[in-house]
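The other protein chains are all here in position, but one chain of the complex has been omitted.
To keep things simple, chains are lettered A, B, C, D and E as they appear, and every chain counts its residues starting from 1.
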Amino acid sequence: METVVVTDPPRADVEDAAALGEYGVATVHEALGRVGYLGPEFRPAWAGARIGGTAVTVLCWPGDNLMIHVAVEQCRPGDVLVVATNSPTTDGLFGELFATALAHRGVRGVVLASGVRDVAELREMGFPAWSRAVSAQGTVKATAGAVNVPVTLGGQLVRPGDVVVADDDGVMVVPRGDVSRALSASQARVEKEAASRAAFQAGELGLDRYGLRDRLKEFGLEYLSYEDHQARDGR
Amino acid sequence: METVVVTDPPRADVEDAAALGEYGVATVHEALGRVGYLGPEFRPAWAGARIGGTAVTVLCWPGDNLMIHVAVEQCRPGDVLVVATNSPTTDGLFGELFATALAHRGVRGVVLASGVRDVAELREMGFPAWSRAVSAQGTVKATAGAVNVPVTLGGQLVRPGDVVVADDDGVMVVPRGDVSRALSASQARVEKEAASRAAFQAGELGLDRYGLRDRLKEFGLEYLSYEDHQARDGR
Amino acid sequence: METVVVTDPPRADVEDAAALGEYGVATVHEALGRVGYLGPEFRPAWAGARIGGTAVTVLCWPGDNLMIHVAVEQCRPGDVLVVATNSPTTDGLFGELFATALAHRGVRGVVLASGVRDVAELREMGFPAWSRAVSAQGTVKATAGAVNVPVTLGGQLVRPGDVVVADDDGVMVVPRGDVSRALSASQARVEKEAASRAAFQAGELGLDRYGLRDRLKEFGLEYLSYEDHQARDGR
Amino acid sequence: METVVVTDPPRADVEDAAALGEYGVATVHEALGRVGYLGPEFRPAWAGARIGGTAVTVLCWPGDNLMIHVAVEQCRPGDVLVVATNSPTTDGLFGELFATALAHRGVRGVVLASGVRDVAELREMGFPAWSRAVSAQGTVKATAGAVNVPVTLGGQLVRPGDVVVADDDGVMVVPRGDVSRALSASQARVEKEAASRAAFQAGELGLDRYGLRDRLKEFGLEYLSYEDHQARDGR
Amino acid sequence: METVVVTDPPRADVEDAAALGEYGVATVHEALGRVGYLGPEFRPAWAGARIGGTAVTVLCWPGDNLMIHVAVEQCRPGDVLVVATNSPTTDGLFGELFATALAHRGVRGVVLASGVRDVAELREMGFPAWSRAVSAQGTVKATAGAVNVPVTLGGQLVRPGDVVVADDDGVMVVPRGDVSRALSASQARVEKEAASRAAFQAGELGLDRYGLRDRLKEFGLEYLSYEDHQARDGR
Partner (left out) sequence: METVVVTDPPRADVEDAAALGEYGVATVHEALGRVGYLGPEFRPAWAGARIGGTAVTVLCWPGDNLMIHVAVEQCRPGDVLVVATNSPTTDGLFGELFATALAHRGVRGVVLASGVRDVAELREMGFPAWSRAVSAQGTVKATAGAVNVPVTLGGQLVRPGDVVVADDDGVMVVPRGDVSRALSASQARVEKEAASRAAFQAGELGLDRYGLRDRLKEFGLEYLSYEDHQARDGR
């Protein structure tokens, strides 16, 4: 494992990151073409947060949070701390004291491939955290890792400076080079969805609105009354 | 996979379905003889909902929500949409726009063997959803499946028109032919539990109330003081 | 499986148990040297409870809650019921009626290696429960087990009379003989953490506060600018 | 749970069942339209067996194998024992003594939603078993269940008398009414696959053989040299 | 975590341990009253080994195999190395070089709560290993743990000097004080099973042999012909 701290990586614009956060994970994920989602294992420590920020990445040894201490110093306002480990662990690498230090530096939240602890305190502080587990299991500070190198979490590559968006639906990453495209496509999607929402509230069907009805025949779909279906199935 | 939409299946009475919903999953499950529960993997997207409704069933290809669009049209007031997939997936097949369309039609909630997304929006709308995952992962509309055929979720067979009951304890199915038995047995159970609750609040023990004390000897159960047990174990 | 009920095991002091509960799981776990945690699979049925109490242990057959009925009689004010099974199960061995009986006896909560049900009712009653699953699946009363013998849950040995601490971070056990050490070490940790919290709020870094900066060189950690790192990696 | 033993259910023809077994799971599953597979959790206790037989179904309480004793008596030559439980368990409900009794009756194998034990002995005997776990955990005989009622395993409904096919790829069910269709479609598929195999051995591509090449454009697929792709991606 | 190496713990007799190994896990587990099994997660690295030996226990930090190096020196002929970690990990803490060193000392095998690697080499050497994962993931030697303290794996307490039995059915522990009882009860069980095996090969039914037939009525079990059952169910 590379043992390096990369300083001052270029970051996406923090205002753009915040704007993507407001669109939310499902919208930005669709807007980008259904890519970048870290999967259903990443869950919020408490419900209701929605953030976007620029990634400071950390690679830790399992059971060891030394590199989070190192990473705090590399954080700026608008960042999101993204913690990977080099093999699977659920240990509680992050808790309320780290959150206090990060909040002081203007960090918007944390995403961990490991566990998080002090969940009640994080909820009270309003410091957002997403992780694959809640665990009180404590850690040592004995093995070096890396800060601000590319890491993978949930099957996604996260580079330092990429935008991380997270809410009750989970976590996604927007590569730094895709931010402006993500912004415009998200805005377009929000507008399209508002129109669809109004239509559905008025009773229109998705089958008609999305032009699906004609394609159903191509797909070989057949409509049968319950009685005809029972008769054909012989049950 | 059969590609068919079965229209207008006979449904259990919607008032009966609502009444079963009010009894709740644990009560109805016990009343029916401990059958019909979909298991602990099905969790509510938000806490506090409790519903009963008639099943409109959907069978989707994994990663594909085409058939949910088809199913919306088949829904009536009092229905619950029940979505199975023909192989395991956690993708977010269902979100807020579908909920908007279903709410317009008087549908009481949704149960998915896959994932659900837009959790924050569903909570705000008050549209209940149960699923095996929360996932923002989007889907295509490329492969036909079926609507209102029998499906299995969580090891239970759900037929169109069966009653689905769901609350914070999970989801269960009541076959259409068992609804009246379920209603009367649930009412009996509620009354019996009210009496037990009052007895327990007054300090009676289940051992006595349920006549278990005499059977403990048959079971070979022995009472020993801590000291005697320590002495016998030799530790 | 031993089929025995051990009566009146010596218990840790109930006030001490309550005091450990107030410190919370993460603090006591660290204070004891990072031992005793039952792991991330044990989750609260509802968020926000924090308890400490003395263990009454139960060993059940999977799908069978007979021994919980037996155990209720052995409970005193300040106890926590701790339910293990002799093989893995998610069935809902415990619900609102048991909680009613235990609340009457002054029991502070329940921890189950199996599932729990009546989650909405437990939340309304304010009766705390931690378990590995929520499940409405009902059980029989057909096979004897044991009460107040040592059991293991989540890889931890729990003896009757040990202290169990539980909150939103999960569950831990403090052996009866370690309670006074746990109390003093927890108090020391709380004070140390308060000082660290104040320092972090004032902008101090953990790297400096914990004297880690000097050790980073020993660990072979290197600092590189983003540009130098890109150049070296050749990507 | 219904407590009944249904005697002498009509069965599919045992020769037909054996013939389906020879085609194997992947072939019959495809031939039937990609339905009936019990999923990847069902694994053989030892590699290399391939069977087809008629289902005798059993529904057990978790941790309890009483009903397997009852079911043995209902078995005939050509049957496959199919054991479900009414809630999830990994306990070893089945071992070498049961296999001895079933082999005497001409039973072709066993499929269990629970665990199996005596794996080394089963391998030596050549008695095939598929299960979701290997577990030595023993069981009681304390709670009644059912024999030859419909059960669900791995999301599939298995009725007594249906054909069960199992090999190193897992387990599938063919409803009794679909057996003759399954036989002819499997034979057709085997012939088609033999032709494809010969073509692939001669270097033909699936793209051409299955007429997929023309459809790739419809799907919007683009071919780019590595250099052009690098240039466009800007990385 | 306690950081200690306990030297020369009393061990069960190595011949007794070997004899238990020959009986195998399922037999000894039943003979002891269905206790001591580590559960289905512990699987052999290669099939066909069957051992019994005396436990040398190790407690490691996840991702760190330092203490295995320390433990090798504490091993004697007839021992089995038993490795726990203080939080869950799948890392490959053990491989062929450790096996070489242990084989030199007459150690009979290894059981790990973590992962194992060099599986092909272990199979060639004939050195038996059981673990919860196969993983090539390497580890550091940076954090102290303990040797020959009580540990828990798979929900079982293993004390140094206890007997560990392992085969294709998994792993179990026999407390040192229970060895002679385990030996005699296993021998009795083997004899009883031999008689049952012969009876089953001659066509006797377990229902009769175990006297279960009379109890079926108590259990409320009903026998119905297929036709009568269909008629009653109305399906």
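We adopt the following convention: contacts are C-beta pairs under 8 Å (C-beta built on N, C-alpha and C of every residue); 3 or more make two chains touch, one makes a residue touch a chain.
What you see is a predicted model, and the numbers here were worked out from it, not measured in a lab.
Visitor: If the missing chain were put back, which residues of subunit B would it touch?
Guide: Those residues of subunit B that touch the unshown chain are 61-64, 86-91, 135, 137, 140, 142-143.
Visitor: Residues of subunit E in contact with the chain that isn't shown?
Guide: These residues touch the chain not displayed: 3-10, 46, 66, 69-70, 72-73, 90, 92, 95-98, 100-101, 104, 115, 117-120, 123, 133-138, 141, 143-144, 148-149, 160.
Visitor: Spell out the interface residues on subunit A facing the chain that's missing from view.
Guide: These residues of subunit A touch the chain that is not shown: 1-2, 33-35, 37, 39, 84, 86-88, 150, 152-153, 155-157.
Here is the rule we use: only the chains that are shown with their structure count from here on.
Visitor: How many Å are there between the centre of subunit B and the centre of subunit E, using C-alpha atoms for each centre?
Guide: Taking the average C-alpha coordinate of subunit B and of subunit E, the gap between them is 38 Å.
Visitor: Mind checking the centre-to-centre distance between subunit D and subunit E? Centres are C-alpha means, answer in whole Å.
Guide: One centre to the other, that is 29 Å.
Visitor: Touching at least two other chains at once: which residues of subunit B meet that condition?
Guide: In subunit B, the residues touching two or more other chains are 34, 37, 39.
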